[in-house]
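Excluded from the complex is one protein chain; the other protein chains are retained at their positions.
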């Protein structure tokens, strides 16, 4: 080769780049919110998975002669029922432990369902633009114009509070953020030269959408996904609180608050415990979502 | 006596890993009526140097210098408030992107007059007078009408002229122009360079002109400093530097610049190769 | 501007149409509304009478078209439960919800904007972390729970505020706090992000290079740009507050639209539910339109061109 | 409160009207008792009817009743009360076209006419021994032309419910808010009848839909009187020195009803053995004791023991899980089965039932609905089983429950001709003994076949300001006109 090449010592400022994954992991480990949120959620997930092993009692077993027993920290409490019992004499701790399953199941299923809907719509709108975009934008505004709480209440009251009906309703109502974010992210990506390059290579549209674009959307999807899990859990608890969520005797936290609210002034643990469980789980998930957003944002300004 | 004199400027930026020594001992001297060009490739620390002189870097970035004075003012000793009094008044800056460097929701008149009112404590009317005057001087047609206009209503070239007018408003001793023409079209770039050169001559300004483009620097600067990896590796009057580069890096750099009349096959562009095959820092 | 307005109005009308179609459809997939309307003690004959009276025996699209035709004239039919015009019911209930909504959005703005700005200015320092924690906790706390806890504290223990109802302004304090706190975090984040963007923008750097004082930079340059999106979001958020007031109204016994909606659902009072969903949709559409106009008005890049 | 001699009472129900014709809820009956008067008065303590708007009455024949009206009574609007008002009211409500909601309670009336200056005659469609009970409780008299003031709704029907209430009762309505607050003031001109003169000057009804909020209001003095709270709430409220809580029996009973025809998608309950197994599986005494309170009792017959004609001597299905399992095995369901259990009131009770059923291997899936929706499904035979309740509108007669549910009407799950015949005999007879015997026969039949599984009687919890001189009565009918501050 006939190039006259001068060798210069490397500029000391140029450090070799560690791989993107290593950087992400390092940043994740250093993010306090993410670590706390991760610990909370991990704990709840473990509880949900091993509920049958760790729960001291059957969460459905009633004993009317042992109803409303106080928790262990009150004078009359006993270790037999650490959080006491509810109005039907069921062990409160066991119900709360099993409640984690319901919340996580609903939250995650609804987020996946809405994620599928929202991502598909957002991808199509963002990539094709024009008329497709107008149609999707219109669908999004219709969806946003529907009051979520009201419509889900109405649907659940019509079709009954089956767990999967609740999940379906939430999936159908919570996809808007996915669609909006994916759409605008796709719009930006669409104009990136690597997409043009893929087209110039003769890549088919599905290939561009799935192979080229989708992997680049994983960051925002994971972030919104986690926030929507939290959103769905909160909504389910609100529906249950209003008496139109999952049906008893399923141990859902929102339902437990609803059942205990009549005694809020006398036996505050009945609502304080499940309410706090919701708040802590949602807090944990939100911390993860926010943390991931910070970590995945290209320049994590810190 | 030089308008700006900086000795052994060091800037260290904390990062997730090792702190980044972005500037590692740079000296700068500019006299009245002189234009100093600073060239160097992307990421070599040009902008950080200029921001350090303006003391515009965020607090977490550490800036040290053996000496940093503007006229007889020791910039390093100034409080933040005193520095604010100097910025825009005695030293001004022109940035690369005229599109984003102007506030999109404020009129040109407002953005210009507030500088004047801040430093000259005059009335709004006087400020607008001064602004009109300068807009006229930088060759903006119908300056009075432009005062009520928003940045997005102007073309890139006009916007950069507004930036220049704004920088000159309080008659500074020193102007730092950080790649003021990089975002512009070639034809507009030439006009802006000519404008800057003539204003600088006319007012006897000291000017630091930063660019990655040796061609541009050669056109406007009297003296050039070549930066590489946070250090000044070479410097001197333009003709001398271009004609007899001392440092191997300068030589390599110059050999890689395509010049008029060069043809592949007949001439060959050289290229800088680092001794390690280390990837460069991304910006 | 006129073109834009007309286009928006057309879309708004279309949205309202589809939304009402959805709510109307819901009513019919649920089965024969006549049976629900007939209520306790009704015979097959009664149901047939009702079916004929409400016109449920005709094809659904025809009924829908008629319903829309009347709704356009402001006639949503009669509430089955109260047997009076839904419009009158809405008019009776709206003031409470509107008061709650306005107070809540006020609370949200007063919390979100100053906190967001302070958080951005003191980014990653104590005030920022405190504001973000405050926001994250707000987003994680179920509002029914917070409402009950506040009632317990302020109305039962301290006895400084009434428990429920909507008679005086004092009745609205707790619900407005709960709802406002629920709406504040998203605005806070937006305001903080907008402010951070603004503070790290080139024009703020220019402002500082011009020697402007921090106060001038923040108030004269950064806030204007940072608050732009917040204002339009506030308008939209107001719609969400109204929609989300069901829970809070039921906890605090505020007899507004939200509670009416919930009760109507429980009572199968279809005309009322349908009207409320449509009204909410219209409010939302109208608010987004307002947000766009405000945005266009505040942003010279859109206003002047 | 006692300071201004006013009383605020509260329940969860939102009123749509102040009369019993256009709002059949218990609260509406209570309000109607204060705003209106019926022809006669049922004295709960003395267990007898007393003159109210009628000064005297007589039974002309099994299908004719005659009433002499009280003199000197005026309506709240100042107009005087006379035969035309009674005739108007009765003829208005028996006209099916007017869509009176409690038409089922009324349809025994054929017509009403004035037969003298102050005498009204009521013709019956058929002999109806319980007539006076209905006249006392659910047939308030309105002034002549009262409902003519109704506006016409958008669907062309008259909005009778929204006519401002005007009656002769001890309280007059001064404001009928949005149905959530009804303000009543003492009627100074009220005649000296069995209800007595009202003592409390101002009576306010407030709808509070949330039980927790109700309790908070009660504890802070926002309201003075509340009912319908749960046992646990009542017990806890009793701890507060300024409150009194009472657990009072009511005429409401809880029962399980089954899809006896097998039209709901499962035919398990067509087998009497299964129904009986269910009966033996549920520990009714325990549920009654723990969830209803000390005044609740297990009920075996399909009626409330305090009602006329209700016998307790019927086949009982005592708690015996082993027997339940044996019956299940006999019916070929040794491994149990699962079904949808509908319910609408007191979820804890239904859940407790589900808990007991689970112990013998029967899995119930809860379907929680509004009353009307649940009732519709039961009528259509789409609900395999439902846990329902019935309060008989406080009418102390078995006809208000047993006849209603097993007399062959739309709510009859059995449509058993022998049963219907026995009930008909009882309903139409005016001979006390014949009625008692026939009802007993019917009730025995229901129990033997386990068409229904009556569970226990309901109690109602009252909690009120301790300074209030109030005594709950067994008929779920608070009488504020007879209440005063100590």
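Note that the chains are named A, B, C and D in the order they appear, and that numbering of residues resets to 1 at the start of each chain.
The criterion applied here is as follows: contacts are C-beta pairs under 8 Å (C-beta built on N, C-alpha and C of every residue); 3 or more make two chains touch, one makes a residue touch a chain.
What we mean here is this: contacts and distances are computed from a predicted model.
Entry comment: the absent subunit's protein name, as recorded by UniProt, is "ABC transporter", drawn from "NADH-quinone oxidoreductase subunit N", "Sarcosine oxidase subunit delta", "Na(+) H(+) antiporter subunit A" or "ABC transporter".
When the omitted chain is restored, the residue from A:26, A:57 or A:207 that touches it is A:207.
When you scan B:51, B:94 or B:214 for touch with the missing chain, the hit is B:214.
If you put the missing chain back, the residues of chain B touching it would be 41-42, 185-187, 189-190, 193, 212-216, 218-219, 239, 242-243, 245, 251-264, 267-272, 277, 279-280, 282. In the full complex, the hidden chain is touched by chain A at residues 1, 3, 17-20, 192-194, 196-204, 207, 212, 215-216, 218.
One rule holds for everything that comes next: only the chains that are shown with their structure count from here on.
Counted as hops between touching chains, the shortest connection from chain B to chain D is 2.
Chains that count as touching both chain C and chain D, per the definition above, are A.
Closest to the middle of the protein, by Cα centroid, lies chain C. Of all chain pairs, the one linked by the largest number of contacting C-beta pairs is A-C. Separation between the centroids of chain A and chain C, computed from CA atoms only, is 23 Å.
Centroids of chain A and chain B (each the mean of its C-alpha atoms) stand 48 Å apart. Residue positions of chain C touching 2 or more other chains, listed in rising order: 148, 151-152, 156, 250, 266. Among all residues of chain A, those that touch two or more other chains are 157, 261, 264-265, 302. By the touch criterion stated above, chain A contacts chain D in their complex at residues 60-62, 64-65, 67-68, 87-88, 157, 160-161, 243, 247-249, 259, 261-267.
The residues of chain D lying in touch with chain A in their complex are 210-212, 215-216, 219, 229-230, 232-233, 236, 283, 286-287, 289-291, 347-348, 351-352, 354-356, 358, 365-368, 370. Chain C makes touch with chain A in their complex at residues 11, 14-16, 18-19, 22-23, 26, 29-30, 123-124, 132, 136-137, 139-145, 148-149, 151-152, 156, 196, 200, 242-244, 246-247, 250, 261-262, 265-266, 273, 276-277, 280-281, 284-285, 288.
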